[in-house]
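Moving on, here comes chain A:
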Amino acid sequence: MSAVVPPIPQGNAQKGDAVHPGSPVTVNRYTPMKRLNHWITAASLILLALSGLALFTPSLFFLTGLFGGGQNTRAFHPWIGVVLFLSFFIFFFQLWKANLPERTDWIWLRKIKDVVGSHEENLPELGKYNAGQKFIFWSMTALILVLIVSGVMIWEQYFTQYTSIPVRRIAVLAHSIAAVLIICVFILHVYAAIWTRGTLRAMTRGTVTGGWAWRHHRKWLRELAARRKVGPAE
Partner candidate 1 sequence: MSGTMAEQPRTAVSNPPVRALAANFGEQDLVRRSATGSLPAPQRQLTPVAKLIDVSKCIGCKACQSACIEWNDTDPAVGVNAGVYENPHDLTDQMYTLMRFTEWVNPETSNLEWLIRKDGCMHCADPGCLKACPAPGAIVQYTNGIVDFIQANCIGCGYCVKGCPFNIPRISQADHRAYKCTLCSDRVAVGQGPACAKACPTQAIVFGTKEDMKKHADGRIADLKSRGFANAGLYDPPGVGGTHVMYVLHHADKPGIYSDLPENPRISPLVETWKGMTKYVGLAVMGFAAVGSIVHGIFGRANRVAREDEENAEKLVDGRPVPPPASEERAG
Partner candidate 2 sequence: MTNSWTDIRNTDLVVVMGGNAAEAHPCGFKWVTEAKAHRGAKLIVVDPRFTRTASVADFYAPIRQGTDIAFLLGVINHCIRNDRVQWEYTKAFTNASFIVKEGFGYSDGLFTGYDEEKRDYDRTNWDYEIGEDGFARVDPTLQHPRCVWNLLKQHVAVYTPEMVQRICGTPQDKFLRVAQMISECSTPTRTMTSMYALGWTQHSHGSQNIRAMAMLQLILGNIGVRGGGMNALRGHSNIQGLTDLGLMSHLLTGYLNMPTEQEVDYATYMQSRQFRPLRPGQTSYWQNYSKFFVSLQKAMWGDAARAENDWCYDYISKLDVPSYDILRMFELMNQGRVNGYICQGFNPLMAFPDRGKCTAALSKLKFLVTMDPLETETARFWENHGEFNDVNPASIRTEVIQLPTTCFAEDEGSLTNSGRWLQWFWPAATPPGEARKDIWIMSQIFLRMRELYRKEGGAFPDPILNLSWNYHDPNEPEAEELAKEINGRALVDLTDPADPSRVLVPAGKQVVNFSQLRDDGSTMCGCWIYSGCFNEAGNNMARRGTEDPDGTGAYLNWTFAWPLNRRTLYNRASADLQGKPWDPSRKLLEWNGTQWTGYDVPDIGPTSRPDQVMPFIMNQEGSARLFSRGMMRDGPFPAHMEPFESPVPNVLNPRMRGNPVARIFQSDVPRFGNSEEFPFAATTYRLTEHFHYWTKHNKVNAALQPEFFVEISHELAAMRGITGGGWVRVWSKRGSVKAKAVVTRRIQPLNCDGGRVVHVVGIPIHWGFTGAAKKGHSANTLSPFVGDANIETPGFKAFLVNIEPTTPPGVVS
């Protein structure tokens, strides 16, 4: 064939991403492994938030009841943190490349009003992740690092003897501030996923509709579509 092959758009498509014709078109967005990781991370984070908040403020101490009392809450919380840390960082290595910042991210950010107002038509075509998703990804990464490091320092049962009390005071303060922030990021993440209808199924079924991809991550869709024409994508 001598036909000129048009360049394949760069939409940060990852292994396992694919489009399937149909009505509507379905697009594979997350493999089962990624979804498993996500939900382990999500569940851990929720449990950590509940147990952490219980110890953060007396008004929420009642939440320790969910864990079988204060002693259990204190005992489980750091272990859940370890689970979160491990699952998140597997997740991290699966996703980090697609979350590297790009020029379009800045344009997207400048047009945040159009984002919130659902004026996609005014926004640039985006790859697999928009700047908001990338923000969530990177802030989660940073905060989890802070939380695990500071958390280990104040893990009374095993690790406190390795740091001085003044260091532990810094750690506990950092831990609580990071926790507040990660809960906010978490709320943003959940809200965005719900507000942007059609998103949740990416993490439940692993697929989105073609229309969802066209609307929000058109460059990514174009890449997948183009790859499909060029050769077997799978």
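A quick word on the picks: all candidates are chains of the complex that A comes from, given by their letters.
In this section, a contact is a pair of C-beta atoms (placed from the backbone, for glycine too) under 8 Å apart; a residue touches a chain by one contact, two chains touch by 3 or more; residues count from 1.
Just so you know, these numbers come straight off a predicted model, no measurement behind them.
Candidate 1 is the one, among 1 or 2, that touches chain A in this complex. For chain A in complex with candidate 1, the touching residues are 9, 19-25, 27, 54-59, 61, 64, 69-71, 73-75, 103-104, 107, 111, 118, 120, 122-125, 154, 156-157, 160, 165-166, 168-170, 172-173, 176-177, 179-180, 183-184, 187-188, 190-191, 194-198, 209-215, 218-219, 221-222, 225, 228-229.
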